[in-house]
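Heads up, one of the protein chains got dropped from this complex, but the rest are sitting where they should.
== chain A ==
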Amino acid sequence: MPFLVEALISLMLLTGGVFVFIGSLGMAHLRDFFMRLHGPTKASTLGIGCMLIASMGYFWSMDGHIDIQELLITLFLFITAPVSAHLLAKSGLHLRVRHVQKTGGVPFELRDEEVGKKPVPHPDKGHG
């Protein structure tokens, strides 16, 4: 393997590792549940992306033919990461998870139908 390719792949792996590490660090040490959500949803997408690019580059230079299968992992990650983050945040709201005092805005004014006290309206027709 030529030196330059090797250096590039190593750089990609290192960058990916650093991003994933910072993502987990954010999850471990930020102050409340909602802030912790930010680490894994974002820092990890780029980190894993870098590692997959490194993997593609490695097998390209070893086997000689390019394999774009790894891109699928990134695609699925982009589809699933926001959905799981949204569901986690939403369940956090419903369970009224504590959030740090300095958080601005009014988060917990969920309406009655959103916490199951009133029947859910039909998305198109409303209550009628």
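To be clear about the criterion, contacts are C-beta pairs under 8 Å (C-beta built on N, C-alpha and C of every residue); 3 or more make two chains touch, one makes a residue touch a chain; residues count from 1.
Note that contacts and distances are computed from a predicted model.
S.K.: Missing chain, UniProt name, options "Tryptophan synthase alpha chain", "Succinate dehydrogenase cytochrome b subunit", "Na+/H+ antiporter subunit E" or "Cell envelope integrity protein TolA": which is it?
M.R.: Options "Tryptophan synthase alpha chain", "Succinate dehydrogenase cytochrome b subunit", "Na+/H+ antiporter subunit E" or "Cell envelope integrity protein TolA" narrow down to "Na+/H+ antiporter subunit E" for the missing chain.
S.K.: Could you tell me which of A:4, A:68 or A:95 touches the chain that is not displayed?
M.R.: Touching the chain that is not displayed is residue A:68.
S.K.: Mind listing the chain A residues that contact the chain we can't see here?
M.R.: 18-19, 22-23, 25-26, 30-32, 34-35, 37-39, 41-43, 45-47, 67-69, 71-72, 75, 78-79, 81-83, 85-86, 89-90, 92-93, 99-100, 102-107, 110-111, 113-114, 120-121, 123, 126
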